[in-house]
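Removed: one protein chain of the complex. Kept in place: all other protein chains.
Order of writing sets the labels: A, B and C. Residues in every chain begin at 1.
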Amino acid sequence: MKIVVIGGGSSYTPELVEGIILRADQINVEKIVFVDIESGKEKLEIIGALAKRMIKKSELSIQVDLTFNRIEAITDADFVLTQFRVGGLDARANDERIPLTYDVIGQETVGPGGFAKALRTIPVILDLCKEIENYASDAWLINFTNPAGMVTEAVHKYTSVKAIGLCNVPINMKEMTANILAVDREAVTMSFAGLNHLVYATNVTVNGVDQMPTLIEGIAEGRNMNMRNIHDAPWEKDFLLALKALPCPYHRYYYMMDEMLVEEKQAALEGGTRAEQVKEIERALFEVYKNPALKEKPKELEERGGALYSEAAISLIASIVSDDDAIHTVNVPNNGAISNLPDDVVVEVTCTVNQSGAKPIRIGPLPPELNGLIQQIKAFEVLTIEAAVTGSKEKALLALTMNPFVPSSKVAKALLEDLLEANKPYLPQFFNKECS
Amino acid sequence: MKIVVIGGGSSYTPELVEGIILRADQINVEKIVFVDIESGKEKLEIIGALAKRMIKKSELSIQVDLTFNRIEAITDADFVLTQFRVGGLDARANDERIPLTYDVIGQETVGPGGFAKALRTIPVILDLCKEIENYASDAWLINFTNPAGMVTEAVHKYTSVKAIGLCNVPINMKEMTANILAVDREAVTMSFAGLNHLVYATNVTVNGVDQMPTLIEGIAEGRNMNMRNIHDAPWEKDFLLALKALPCPYHRYYYMMDEMLVEEKQAALEGGTRAEQVKEIERALFEVYKNPALKEKPKELEERGGALYSEAAISLIASIVSDDDAIHTVNVPNNGAISNLPDDVVVEVTCTVNQSGAKPIRIGPLPPELNGLIQQIKAFEVLTIEAAVTGSKEKALLALTMNPFVPSSKVAKALLEDLLEANKPYLPQFFNKECS
Amino acid sequence: MKIVVIGGGSSYTPELVEGIILRADQINVEKIVFVDIESGKEKLEIIGALAKRMIKKSELSIQVDLTFNRIEAITDADFVLTQFRVGGLDARANDERIPLTYDVIGQETVGPGGFAKALRTIPVILDLCKEIENYASDAWLINFTNPAGMVTEAVHKYTSVKAIGLCNVPINMKEMTANILAVDREAVTMSFAGLNHLVYATNVTVNGVDQMPTLIEGIAEGRNMNMRNIHDAPWEKDFLLALKALPCPYHRYYYMMDEMLVEEKQAALEGGTRAEQVKEIERALFEVYKNPALKEKPKELEERGGALYSEAAISLIASIVSDDDAIHTVNVPNNGAISNLPDDVVVEVTCTVNQSGAKPIRIGPLPPELNGLIQQIKAFEVLTIEAAVTGSKEKALLALTMNPFVPSSKVAKALLEDLLEANKPYLPQFFNKECS
Partner (left out) sequence: MKIVVIGGGSSYTPELVEGIILRADQINVEKIVFVDIESGKEKLEIIGALAKRMIKKSELSIQVDLTFNRIEAITDADFVLTQFRVGGLDARANDERIPLTYDVIGQETVGPGGFAKALRTIPVILDLCKEIENYASDAWLINFTNPAGMVTEAVHKYTSVKAIGLCNVPINMKEMTANILAVDREAVTMSFAGLNHLVYATNVTVNGVDQMPTLIEGIAEGRNMNMRNIHDAPWEKDFLLALKALPCPYHRYYYMMDEMLVEEKQAALEGGTRAEQVKEIERALFEVYKNPALKEKPKELEERGGALYSEAAISLIASIVSDDDAIHTVNVPNNGAISNLPDDVVVEVTCTVNQSGAKPIRIGPLPPELNGLIQQIKAFEVLTIEAAVTGSKEKALLALTMNPFVPSSKVAKALLEDLLEANKPYLPQFFNKECS
């Protein structure tokens, strides 16, 4: 089995390598190829060397290759994992800072920041998919690149590649739920429905007994239900009790928009935005990775976020390979799972997974208290994807206007101009129209 | 034919009387009954006297009755027109002012103001409908009471009364379109789709030729496309061009939320909110109405807003009576007209009208740029109606949280407490639960 | 020696009693009279009983009297201590909440909250001073009632009473400075200059060596320099280094206005304003005080704020009595101490104290970085005092307009109307003008 990692020089890669080693009994990997762009050479080599040391220590016989030649890497791949970041952390810092100048939350995945990231990323993944269609048409694309929902939807709408979008939010929500309920993660049964970074746990049981009220009680008492990269604003208990569902940590941006905006502005004034903090964390991480004595995933990686990311990824691959019909929460086309949404949009839902892919477990109609926001965001996503593919400023303006963080079409227009200008090198679809 | 007007003491009533007189050839009214509550006695009598003078001058033989006995009035009615305002302008002033203390637009029909108004109004209209079911089960209910969409939906969901909700926004949009295009209103063909105070003209033609671009050009140049009671913030041209549909004047609250909030706050600081201005206008109007020499609708009434309201109402009644299958834009159950929405929610759409009522002309799916907002607001409406009927604070909190003017569930909760407290006398469903 | 405490039923009183007991060697008190208003009877009796138990345990022979008869109490007093709160905590809650509805920090001592408190308090203290002039013309008035600076200035401008205003901020700043520098409080020499709740430490030495840089370094590292009742927003280090002076904890409201406003709004949404929290703390404290087994100041009192308050008060009285020329930082008429300010305004400065009172140690001109803000606030104070005495709405409007938390004269006017209305029972000077 051959696994190709696009964006192999990412600081997250050691997490993935560890997962492959730990699950060696379930997935029999022969070769891992790390691909990156030439400007990422130094990081790629550090990661490659560490991966080789980790595998050597594990006494497995897995070959590790490093390359800038994407086509060569992809050819005959079984799995292509995408975790690249177009424009790097500098672009992310722009995604976060520029909207703040209009009193708008940036947020790199769900707000205007995620919008800009989608515009940069979708053309790149579609190019990659053309290569997969040509050189590895049976390969599975497992996409981690954010905004993972929109990126995966673009792949499904515009290519024939077999793609699943994956995020570590649902698995972490389950893990934190288990902690709050003081049971093992395996003992918890949870159903998820929604969109990437906008997913709700609609049902939580342990041994068939509804645990949602206990869980909400625990959260209201301050038990942790958050990701490391999100300001930990406390939830309003009465709201959760009324909702009768558990919002994901990113829902804070929608349900506490005022607090989150204030926090982002304060952070930008004081310690820098998240991108700027991450830059520093990454710099330090690569220092650690360089150490030739290091032969395992260092504990410092946990600072970086991304907990359980490898667990989610490798177990998903294992289900495809072993055809075990196990349950995973992933991003796939709706195909009737949520009956208020069209078939062709990508949703994040509980699925059974086997060698033919991920099939959503039917949910039916969402109640209005969930449906209102999900419809709004899905409309934003559909328009963003269309803008990213066509370079249409009209679609882009419509998308931004309907993002809930943006207070008006006038702000949307000014912000769009600024975002396009700041991302010019990455947006040929908007700027080189005569060439396309 | 017997027409009953609930809230007959309204300052708008002379408009209605004029319409009945002008259309006497199409609708043969024998009796008009004006009903009001006892505290509105003085206004009711002023209106009644003016109506009698107007009819006398017209030389028609229409009987005018005034009463506080609603059941007596309704019995054997053919049409029941509802234009009452629970709590009067003082309640409206609260609807507008209280949200501003949280930096939230109040707005008496579409924001938290409209939410509070729905909570006060829906129990009253459902009581009325029980009486109609018992004493005039064949009567048509024509509802003007705002929020007209939610009120009409409550009637359809909880009673068997034949009801149509009516608003003067679509007819005014058509009139202003005709002015901008410099043609007669009859020459303009327009299709409308959406919700009350959230309706879009999706199509505008004159003699079969698409006039949307010309219309948008005109609006961008500053031609009037607004109602008297809405701050006339200018539209962003590129946004309208991208939307390819014409938003209604109330859409400013959504697409220019920042500007509208600032304007409402400034108005509250300076000249008073809209409710406070209207109080003064009404006081002056009733002075004019009192004049025994006045025998027609005075021109001062136009100041009050409500242009073409009578035109819309009387022509709708005429279509029902004459079974003419004419086109009207009204609020009726969706029944598949907009395919992204459930059947049982009320929408504001172009219909054909005959003696069996109003049938929507099928629209199909709304494009995402319209659907996102409409779904969000409809979810807010469905939850508000449920809260109004059941007195559920949970549903009320969910509704307010998802209103786009409300930035967080914490603000929603504090605002809900304040709104419930301020409206206590009108909200038995929330406060007298043990009695219901 | 006879000490009279106006507002004797305050929860702070046990602190004071403890101080009198601990310093019995320095001040020989024969009688303490606690005065309060009739509606405070229950609290007064609880405090009185606790005070008697404390004194009994100390084996001192001090007589404790309780009375509602202020004149009787004052007659022949040596010291009159004022710590009353006109309107109680309900009025304070209004002071804090009403301004927030205009996006204005309320703050009970330095903002529009302090403005409203001054309007309520100054007429009461001037009435008291008339009684002192008549019945105890040699008595010293030691005023703790906030806003202590304005209240003390009113006494000096409008009466002949010998008055000193006292606040626990300077002594606490010195205590915290000692902690940061890791020396005893006695080892620290600090000079203070400014206004009440707007005082700067302009000089900090230990054994003659300047410690300001070390102190600022410590604060920038997060060492505590705050009072219990103020949100602990961190100081901007570069700003402190540039200022070369130590602002008091209340300066956060001016130098971090954005953060403090956000925090006050969030607190009002979540757990209640400070007044609402204090109500709960007080309720609990009085439960503790009631316990007949309690014979000393309970440690729970520290929760309430007010640390070192008794230390400051009793040592000040001791200096007057013993004529020791000791150094105290108190509120007295400027009389040339700060040369940029007029003689007759009250300032908070380092003084020598003896039996003729407190004499400021000359400071000279303040540098522009301190003078700008102090002049602005002093102008606000002078106008507020004039409004409080005369009931002039014009002076009140000018005062509020120039408060730095108020963004415009329009907000000032609307806020003034609301504050006057909410405080109507306490503002005869504004509402009963014909009677005065």
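Everything that follows uses one rule, which is that a residue touches a chain if its C-beta (ideal position, glycine included) is under 8 Å from a C-beta of that chain, and two chains touch if they have at least 3 such contacts.
All values reported here derive from a predicted model rather than from experimental measurement.
Trainee: From the list C:Gly271, C:Gly336, C:Gly372 or C:Pro428, which touches the chain that is not on show?
Mentor: Residue touching the absent chain, from the options given: C:Gly372.
Trainee: One chain isn't shown here. Among C:Val321, C:Leu398 or C:Leu415, which residue touches it?
Mentor: Checking each option in C:Val321, C:Leu398 or C:Leu415, the one touching the absent chain turns out to be C:Leu398.
Trainee: Identify the residue among C:Tyr135, C:Tyr255 or C:Phe431 that touches the chain left out of the display.
Mentor: Considering the complete complex, C:Tyr255 is the one touching the chain left out.
Trainee: Give me the chain A residues in contact with the hidden chain, please.
Mentor: Counting only chain A, the missing chain is touched by 100-101, 103, 268-270, 410-411, 413-414.
Trainee: In the whole complex, what residues of chain C lie against the chain that is missing from view?
Mentor: Against the left-out chain, chain C lists 235-236, 238-239, 241-243, 255-259, 340, 368-369, 371-373, 375-380, 382-383, 393-395, 397-398, 401-402, 404, 407-413.
Trainee: So that we can see where the missing chain sits, which residues of chain B does it touch?
Mentor: Residues in contact with the chain left out: 259, 262, 266.
Assume only the chains that are shown with their structure count from here on.
Trainee: On a C-alpha centroid basis, what's the spacing between chain A and chain B, in Å?
Mentor: So the centroids are 44 Å from each other.
Trainee: From the C-alpha centre of chain A to that of chain C, how far is it in Å?
Mentor: 54
Trainee: In chain B, what residues contact two or more other chains?
Mentor: Touching at least two other chains: 410-411, 413.
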